[in-house]
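To start, the structure under review is shown below, and the notes come after it.
Up next is chain A:
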Amino acid sequence: MLEVRNLNVIYQNVIIGTSDVSLVVPEGGIVALLGANGAGKSTTLRAISNLLSGMGGKIVGGSISYKGESLLGVGTREIVKKGVVQVVEGRRILPHMTVEQNLLAGGNGLPNKGARLERLDYVYSLFPKLQPLKSRSSGYLSGGEQQMMLFGRALMAKPDMILLDEPSLGLAPLIVKQLFEFVKKLSAEEGVSFLIVEQNVHVALKVADYGYIMRNGNISHEGEASVLLIDPNLSTYYLG
Partner candidate 1 sequence: MKNNQLLSRAWLSIAVILVLIALPFFGGGRVIGIGITMGITMIAVIGLQLTMGYAGQVNMGQSAFMGVGAFAAGFCVSKLGFSAIPGLLCAGIAAALFGLVFGAAAVRIRGFYLALTTIAAQYVFIFIMLKLPHSWFGQAEGLRLKAVGLFGFTLNTDVRVYFFVLFVLVVLTIGAYNIVRSKTGLAFVAIRDQENASALLGINVVKYKLLAFLIGACYAGVAGGLWAYYVRYVQIDQFSLWLSIWYAGMIIVGGTGSILGAIIGTFVISMLQEALTFLGPRLAELVGTGSGQIVFAGMNIILGLAIMICVIYARKGLVGLLPRKLTSE
Partner candidate 2 sequence: MTTFLTFLVNGALIGLLYSLIALTFIIIYRSSRVFNLAQGELIVIAAFLIWSFSDRLPDNPFIAVLLATLALVVIGLIIERVIIRPLIGADVFSYVMVTIGLLLFLQGVVLVLWGPEIRLFPAIIDLAGVRIGGMVLDRALVYGAIATVVIATGMMIFFNKTQTGLEMTAVAEGHEIALSMGISIKKSLAISWILSCILSIVAAIMFLNGKGLSFAAADVALVALPAVLLAGLESVGGVLIAGLIIGITAQLGSYWLDPLVGGGVADVLPFVFMIIILLIRPTGLFGWKSVDRL
């Protein structure tokens, strides 16, 4: 469903972001993109959503296609409309807005207020813990609550595919577990596909179907998640 072929990204005309990266996310699948800091994982996600220019990056080779259509040169907004929504790294909430305002803002692609409120109810039903927090200023939520809200905000846009960039960063293990359970649930019940960038290898591979490991800008290894999980050489693919 999402196909990245030989992606080459450079930053500021000199720094290599990714080199010949190829990956596939099948419909309804959960794919993990792993690797150490600076390996090029976030770069790949940004390239898919066309968010590179803010950091001085650009795609200089390769292709990205979603459901058969190329995403190259397509604006971020269009990409969201096509159903690919990214939860960017760094827990980018809208800190001066309430939880509900965050969610509603995420629903900006829906045609009218009725549709938005309906979708909002749906998100609250998936994340009941968010409902009592709905008027709380999102800057004051805990990390786990914020991440949950970001999931919900992404869901408001009715995505078929969600790109998650380091969702577990800075969260307690129990919260991380809950988060990935949501991922599994959404995949199973709603058919949402996921491409998850993670540094927390084990948790990611437990949930994913397939994994890619990046190192220095290219894919150093890939395979079925269950196989990778027990592979004794896993750390070498990571660190070299």
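Selection rule: all candidates are chains of the complex that A comes from, given by their letters.
Everything that follows uses one rule, which is that a contact is a pair of C-beta atoms (placed from the backbone, for glycine too) under 8 Å apart; a residue touches a chain by one contact, two chains touch by 3 or more; residues count from 1.
The structure presented is a predicted model; accordingly, all values stated were derived computationally and were not measured.
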**Prompt:** Looking at the complex, which candidate is in contact with chain A: 1 or 2?
**Reply:** 2
**Prompt:** In their complex, what parts of chain A are in touch with candidate 2?
**Reply:** 49, 51, 54, 76-77, 80-81, 85-86, 88, 92, 94-97, 101, 104-106, 108-109, 113, 116, 139-140, 143, 153, 157
